[in-house]
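A single protein chain has been omitted; all remaining protein chains appear in their positions.
By letter and in written order, the chains are A, B, C and D; residue numbering begins at 1 in each of them.
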Amino acid sequence: MNPELLTPGGANVRAVHDAFHGDLLEVSMGPHHPSTHGVFRMIVTLDGERIVKLKPVFGYLHRNHEKLGETVSYLGSMPYTDRLDYLSAMTNNWAYAIAVEKLAGQPVPERAEYVRVILAELTRLLNHTCLAGFLMQDCGCSGTPLMYAFREREKILDLFESLSGSRMMCNYQRFGGCRVDPTPAWVDATRTLVGNYGAFLDEFEALLTGNEIIMARTQGVGVLSAALAINAGVTGPMLRATGVASDLRKSDAYGVYPRFQFRVPLGAHGDVYDRYMVRVLEMRESIRILEQALAGLPGGPIMDPKAKLRGFRPKAGEAYGRIEGPKGEIGFYLVSDGGPNPLRYRVRPPSFINLTVLEDMCLGQTVADAVIILGSVDIVLGEVDR
Amino acid sequence: MNAALLFATTGSVLETLPVTLRDLVTGWLPEPLRWLVNSLVGVGTLLAVIGLLFAYLTLAERKILGRIQNRPGPNRTPIPFINLRFFGLAQPFADGVKAITKEDVVPDGADKVLHFLAPVALLAFSIMTLGVIPYGRHLVLLEFDAAVLYFFAAGAATELAVFMAGWASRNKYSLLAAMRALAQLISYELPLLLSVVPAVMLAGSLALPAIVEAQGGWSYGFLPQWHVFTPWGFAGFIIFFISALAESNRSPFDLPEAESELIAGHLTEYSGFKYALFFMAEYFGMCALSGMGVTLFLGGWQAPLPFLEFIPSYVWFGVKLLSLLLVFIWIRATFPRLRMDQLTRFAWKFLVPLALINLGTAAFWSLTAGWSGPLQFVRWAVALALVLVPFTLLGRRLSAGVAPRTYRYAT
Amino acid sequence: MIPLLLIAGLTLATAAVALALRNLIHSALLLIASWAGIAAFYLWAGAEFVAFAQVLVYVGAVSMVVLFAVLLTRRSRDDISVAIDSPARGIAALLTGGAVLGVLFGAVISSPLGAPAAGARPSLSVKELGLQLMGPHAAALLIVGVLLTVALLGAVVIAAGDRTDAAERKPEGNP
Amino acid sequence: MLGSGLLQGLAVTAKNFVGSFHDPARYTTVEYPEVKPALPEAYRNFPFLVSENATDPMGTLRCVACQICEKECPPQCIYIEKSKDKKPDAAGKPQIYPAIFAIDTSVCMSCQICVEVCPFDAIKMDQVFEIATTTRFEALLLNREQLAKPNSYYHGIHPTEAAEVDARLAADRKAAEEKAQAAAAAKAAAAAAAAAKAASPAPKAPDESRRSPQGEGGPPTPKPQSERGAVS
Partner (left out) sequence: MESIEQIRDRLLARFPGAQLAVVANPGPAAQHGLLLDHEHAAAIALFLRDDPVLRLDQCTNVTGIDWPEKEIVETVKSSVPDPAGGPAKIVETKTKRLQPGCLEVVYHLYSVQHGHGPVILRLRTGNRTDAVSVPSLTPVWRACEFQEREVFDLFGVTFAGHPDLRRILMWDGFKDFPMRKDYVEPDDYEWEPTPHGAVLEKAKVHYPAPAPAAPAPTAVPPPAAG
């Protein structure tokens, strides 16, 4: 393990400093910058066009979500988890539900597990489609890929709305199952959506993947090495883009994932283009999982009959539950002292930790690249600042 | 027989309609005054037509961009008093009123004189370029012997105005963006000029009406002899079109106003009517360059087929101009932006060499004009080879590290 | 006659003001305006090709070189010494200025201009101009061409010089 | 060949441009004020109180001010004050009703936990989303009168859910009546036995009477769970 990798910014910061000459220009990008995906700020030090130093600044959207978790009951925290990564509410709910079920040893019926997998994969489709749209918007397309992405996203959000009542703030999972049992009409609607999602992806890739300008703008930009990625706690598509085969659906095998056949795409260069392509290929795998899950959806109760809704007091103890969210490993660490409120309610935010390596990826690149590299990390400020 | 006669008569009446109208209006004036009023009428109609074209070009851009993105585009602005709302046709006037009424903020550190002068100079130069384009058989405002040189001389002066805008705002971002804009404009002026030289060489004159005349006639009865249907002409047109995109700061090259990086580039400190002036200048520049492209390569006001001659020439010019402008908008909707170094590398290492080689192809084409029979195919084959071979070689060198990738899967 | 005086007056005025201004950028821009004045001279004389060439070359390109030079070399505002620090230097300046003026004036007087040719201006079309250039003056054209290419190559070599240390400036590929 | 990807991209945008004129899938805009979006049945916005009928909303509120929703609401936006007196509810039994029931819709995040935890199906989620107001506090604070909506309205917006709730309530009511009849029958039998015993000496009368009033009390009202769901 090269120790140089480990110090933040590592050797390459110093080397960059010594060789450079001329006066440096410090530019503050954000928090009102049009391309930082929300209130996120980067203090970038430039020498001419090249970036010499990049310090991210957090906290503009900090609501102290974890202190809130300690003052509200276990059930009361569920709607707040929708507001963490507000692009993928269903996976946040599932991660919180899995952690509490592990804390209280709460069994979950078959049908609920299948519905949870279906909703998680739909969220992955939605999140990766949005990411591709935003990334191309940062590359400079004037809104066309973003509009196509949002057109498809709306169809998935309509499914969530007809199931849980709200497009983005679903508050759908409960400890021991789900709140509403999906009707056969809903399952058919999902099947048709999944059926023609492949056609949309083909059209989307025809517009973007072969485009020489996009390839020129993103290939070889923001390279991240596998060793640094693992060591810096990077998870999700960003880690797989560097070639590391790490997918919690395979390694933790939580829920009913072992019953489905799906592959995990891996990148080779760890640059922005690989991160984009890994997400697009993951969407195709999600479609395969959805088809299998919809086919095998069993009957039975959606909620464990013995699950207590109110007065839920898990025994004293702690638990760390995690799932493979669209942005990476999203986990909840809960410590209970037997009371109705958790003693400690901790969220493991994937996009916050993936930003650890933002400076390493941006050094030596230009300002335009820094914007794209930030876009490829796929951050949502609700989860970064909590 | 009378069909042809009909064509001829109606064609010619419509053809010279604008000119007869003008003479009708100014006929009773004494000689020197008539010359003055004639040119004023000409300038007036040109500005009116191009002004309206600019207004509805902004609307067309937003509506076509909308339709490409599966949304309607602006359709809510009613006609003022009869509040009839159809397809948002009143939108440009609403934008105009908004631009005029918006407060014109001038930063106190700014250099007041230059800050005011920049948009005015930019607009003046781009309007000057419009004067020399032949819009129809008889519709030419300025008949210069060296019209092409005049066009590019006025075009080159716009860089000065961009620099003034960037410098006068005394803002770190706009200065940086002005530098980028200048680098881009200068590096794309070379391929623009080089791509025009073959057309001038083949037509034998720098006067634009003469160039259009040279593209008249149809070979084999139906194929129009426009420059674009020759190998060197097609390559020249493509290079001209790409450089025109860059010169008017349009889509793949709209780096100076790259929102995602330098906010609004050298326009950051402009608001209100001055901001609208910049946009007007950009659209006028776009119209002028596509007008030039149509004149040099697409046969100006020539009709595409012989029996379509009866439609007046300015209609053909309008159709071609609009189709070129639509391609501008279409490209803006599809392509992302190039990075600064890629943009200049693309100009110096790809467009300039291709344009130089294109000179050679055009020279070969004009020398072998006499060949006939089987030699025609040899001539076409050699010309095509002279165009395609360097294109593939340079293309491969340009996109050396860039290629679609295949991905492995972990089960 | 009046337009001639007008253009001459404008050109001289802009050039004079350009010298007097303290703000470098303003004076550079006024210098460019005076070049446009010279182009107006050509136009008035009927030589359109030369006028447009003047505008294209000077107002288009050389102005950029001047402005870039002014921008890149500006260290700070106060290092332009304006006052004449010693009387000897002042007299020397006057002498050289006078000498140059004398030579110019002599050339103007002795040139066989005679009365302004009221006759038809020589109708010079671009085609003849081209033929002249390629014919008798081909040698001059080629020499200027070679000179320009050498200058261009020189600029590239010098610029390449910057590129080598820019290459090592690029970090050894972040890990 | 350089540029083939670009041409492919142009082809896709052209297909979408042409498609937007004839293919509904490629023209998804709903021009809102003129065309109202079709809301799915499960759509929820802010809660409302269910009253049995529209004529006397305040009289027939299902809510019995048990304050479970006030405790369970995560952002604590519900404010209830119990009434001093009682009024008969749908089943005719005297129940406490909320003197003040206010929801601060500027704080409420429409998470529908109050609907889930309400044992009396007294509060349901509404579908009205055009709720812009001019003032920050007064207009956004909905009191009891503004919140109450009849059951028929509830059937209008959530038909299937309303049907289930009514079926369940009807079943509960029927079960309650049967129990009441059974209790009444048991009481009658006990009274008959007591009368028979009165003829003979009556040493055991007192303990029976202690048990019977409980029986008479009819179905015990569901005690509001005392433990505080949300420690504030």
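In the analysis below, a residue touches a chain if its C-beta (ideal position, glycine included) is under 8 Å from a C-beta of that chain, and two chains touch if they have at least 3 such contacts.
In this text, all values refer to a predicted model and were calculated from it rather than measured experimentally.
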| remark: Within the entire complex, the undisplayed chain is in contact with A, D
| Out of A:92, A:142 or A:336, which touches the unshown chain? | A:336
| said: Using the touch definition from the top, which of A:27, A:228 or A:380 touches the missing chain? | reply: A:228
| If the missing chain were put back, which residues of chain D would it touch? | 70, 76-77, 79, 81, 100, 102, 104, 107, 137-138, 141, 143, 232
| note | Touch rule applied to chain A and the missing chain gives residues 1, 5-8, 58-59, 62, 64, 66-67, 102-105, 228, 230-235, 239, 244, 246, 251, 314-322, 329, 331, 333, 335-336, 343-344, 346, 348, 352-353, 355-357, 385-386
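Basically, only the chains that are shown with their structure count from here on.
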| message | Using the contact definition given at the top, which chains are in touch with both chain A and chain D? | response | B
| Centre-to-centre on C-alpha atoms, which chain is most distant from chain B? | D
| How far is the middle of chain B from the middle of chain C, if each middle is the mean of its Cα atoms, in Å? | 30
| request: Express in whole angstrom the distance between the two chain centres, defined as the mean CA positions of chain C and chain D. | output: 86
| Distance between the centres, which are taken as Cα means, of chain B and chain A, whole angstrom | 45
| query | Using the touch rule from the top of the page, what residues of chain D touch 2 or more other chains? | reply | 2-3, 5-6, 9, 12-13, 16, 28
| note | Touching two or more other chains in chain A are residues 144, 148, 151, 207, 209-213, 215
| said: Show me the residue ranges of chain B that touch chain C in the complex, using the header's touch definition. | reply: 111, 113-114, 144-146, 149-150, 152-154, 156-157, 159-160, 163-164, 167, 182, 186, 189, 204-207
| message | Which stretch or stretches of chain C touch chain B in the complex? | response | 25-26, 29, 32, 48-49, 52-53, 55-56, 59-61, 63-64, 67-68, 71, 125-127
| Residues of chain B touching chain D in their complex? | 64, 67-72, 330-331, 333-335, 391-392, 395-396, 398-399, 404
